[in-house]
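The other protein chains are all here in position, but one chain of the complex has been omitted.
Moving on to chain A:
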């Protein structure tokens, strides 16, 4: 059972890519959020 689960898991680069998938838009959104708040101030 455990072997089947492990064999179906994607390779480690996929997890790094998943982190990139999250971080890029998140960083952009935080940047624009920061720009908007500094403009308001």
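FYI, a contact is a pair of C-beta atoms (placed from the backbone, for glycine too) under 8 Å apart; a residue touches a chain by one contact, two chains touch by 3 or more; residues count from 1.
Here is the rule we go by: contacts and distances are computed from a predicted model.
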Protein name (UniProt record) of the chain left out of view, among "Germination protein BB", "Sugar ABC transporter permease", "Heme exporter protein C" or "CoxF protein": "Germination protein BB"
Residues of chain A (touch criterion as defined above) contacting the omitted chain: 8-10, 14-15, 17-22, 24-26, 29
